[in-house]
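Missing here: one protein chain of the complex. Every other protein chain is in place.
Order as written gives the chain letters A and B; numbering starts at 1 within each chain.
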Amino acid sequence: MPYEAFKDNEYIEQLVEELRASGTNVIVGTFDKLINWGRSNSIWPLTFATSCCGIEFVSLGAARFDMARFGWEVARASPRQADFMMVAGTIVNRMVPVFRRLYDQLAEPKYVIACGSCAISGGPFRKSYHVAKGIEEIVPVDVFVPGCPPRPEAMIYGIMQLSRKIKVERFFGGVNRQENREEYLKSHPVEEQN
Amino acid sequence: MFDFSIVTSWIDNLLKGWMPSWAATTVECVLIGVGLLLAYALLALFYIYFERKVCAAFQCRLGPNRVGPWGVLQSFADMFKILIKELITLNHIDKFLFALAPYLVIIASMMSFAVLPWGKGLQIIDFNIGIFFLIAVSSIGVLGILLAGWSSNNKFTLIGALRSGAQMVSYELSIGLSVLTMVAFAGTMSVTGIVEAQKEGWFIFTGHIPALIAFVIYLIAGTAETNRGPFDLPEAESELTAGYHTEYSGIHFGFFYLAEYLNLFIVSGVASLLFFGGWMPLHISGWEGFNMVMDWIPSVVWFIGKAIVISFIIIWFKWTFPRLRIDQLLALEWKYLLPINLVNLVLMVIVIIYGLHF
Partner (left out) sequence: MANIQDKIAKLFPEATFEEGEFLLINIPDEKLHSLCETLRDDEELSFDYLVTIVGMDWKESLGCVYYLTSTKTNAHISIKVSTTDRENPALTSVADLWKIACILEREVYDFFGIVFVGNPDMRRLFLNIDWKGFPLRKDYDTNPELNPVSIENERQTDDTYVYTRDEKGNLVKNVSKVFEEGDFVVNIGPQHPATHGVLRFRTAVDGETIKKIDVYMGYIHRGVEKLCENLTYPQTLHYMDRLDYFSAHNYHHGLCMCIEKAAGIEVSRRVQVIRVLMDELSRIASHCLFIGTYCMDLGATTMLFYTLRVREQILDIMEKTCGARMTFNYSTIGGVMQDLHPDFVKDVKALLAVIPANIKEYNKVFTGNIIAKNRMEGVGVLSREDAISYGVTGPSGRASGWACDIRKTDPYSIYSELDFEEVTATEGDSMARFKCRLAEIEQSAHIIEQLIDNIPEGEIQAKVPKVLRLPAGHWFQLMEGCRGVFGVYIESDGGTSPYRLKIAPPCLNLAAVVDHITRGDKIADLITIGGSLDYIVPDMDR
């Protein structure tokens, strides 16, 4: 893939622009770069698959596509040790609480890739009585990879976009600040229940 | 052969000239500690990269090749990430033991580093029961694993920890007995003594049959001690998700991850000490020129090189064999390895008494 095509992602370009506009301290910026270099080059997936897309994810690990080249092959079975979740397959009503719990168990920083049309919108099963219409209703999604199922190349592209997205994050002064309860409640007011 | 004790005693004298001897000792301790930590971290990162590349080669893949030249910086990136990853605090766990467990594991492997013969004169402590000390401290690790499994308050970790307990306690016997065989052959428990005794030939050659049997048993038991495939039951991914460290995240998990590779190094290091002469170069009596060339290679390279070759064999096991079941694992130890080991010890004693060795 030519580099220009790889960079062809308006959303991330916009994100980079915004970040550059705010300006950063040199020392903090350097640390940020180091941390982001580590994070973006080491994104470990959670072994999670519900249906067809999961098999393409297996192919992604195999010799033809070899995601180990990018250091993504350390698939952790325990969500506590994984960095991102490739939601490969349909999420149905019964799976939703389990899926949500898995997301909650992921340690920060955590990312979600909605892989395949089922995860994006419900796909061919959208009209069913027992299918969640897209995982975006349940968890925040970082990257969408369309396809039914997406080809492994598309998955590689999706994870590379995630990697780029991580690269422009800010560790210091960004969202990675721990809030205490009062602060949190101030910014997220809870309606009084009578 | 360059003797590292020249360097160490020079530093010692220099410091003692500057400051009182107690201060000098303290500074030396700190220096050694820093050096040890550095060596520890670098070795672990190297081993992670090494295993990933080796396993990729077995599986007709390329392995990491994007981060840094040939992907060498891949494990550094992983470490940076793990260092700043969130440590999840769990409810309903024994918080103190939960936090203590990874440190116990890492301390156990670090203490074993103290007696490894890194090079000629390059050893942190050298005392007359060195090998005994090594076996003693390396068995602290199992305590950490048991605590990790118990304190997580999770059924998978508990099963993993109990498996690990049963496995470690059993295989410690085999390790102990095969070490004992070689100690009997060397006639000393001092690490330097064992290395020096192999000046004329490595034990694996001079001890011939009993040494060879002891080596094979040591290799099997060592693989089991490090919880690596085909003996990776405590963390069997397809059975117990991640085994005893399922609930650990961030650097706590990183410690377990590092300790696994460090233990691999220690096991192979001890194997090279007992069977392949530690840092002692390959000498063949009569071939003076050859021996000279061998002596030019620094002793540190000899030791680490041997350890890596043995680790390669252990990694090879992992990526080839399927996993054993817990009862088969214990049967292998108690029904086969232990009796063979005992007989082998007797055989070794006979060899020594009648001088049947080279």
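The criterion applied here is as follows: a residue touches a chain if its C-beta (ideal position, glycine included) is under 8 Å from a C-beta of that chain, and two chains touch if they have at least 3 such contacts.
No experiment lies behind these values; they were computed from the predicted model shown.
Of the listed positions B:151, B:192, B:241 or B:341, the one in contact with the omitted chain in the full complex is B:241. Here the missing chain is touched by one residue of A:86, A:131 or A:145, and it is A:131.
Of the listed positions A:92, A:114, A:141 or A:159, the one in contact with the omitted chain in the full complex is A:92. Taking the whole complex into account, subunit B touches the unshown chain at residues 55, 58-61, 155-156, 159, 163, 229-230, 232-233, 236-239, 241, 319-328. One chain of the complex is left out; on subunit A, the residues touching it are 47-52, 54-56, 58-59, 62-64, 77, 79, 89-90, 92-98, 100-102, 124-125, 127-133, 137-138, 148-149, 151.
Here is the rule we use: only the chains that are shown with their structure count from here on.
Once the centre of each chain is set as its mean CA position, subunit A and subunit B turn out to be 37 Å apart. Chain contact summary for the complex, subunit A toward subunit B: residues 34-35, 37-39, 41-42, 62-63, 66, 68-71, 73-74, 76-78, 80-81, 83, 105, 107-109, 171. If you check the complex, the residues on subunit B that touch subunit A are 52, 56, 59-67, 71, 73-74, 76-88, 237, 241-242, 245-250, 253.
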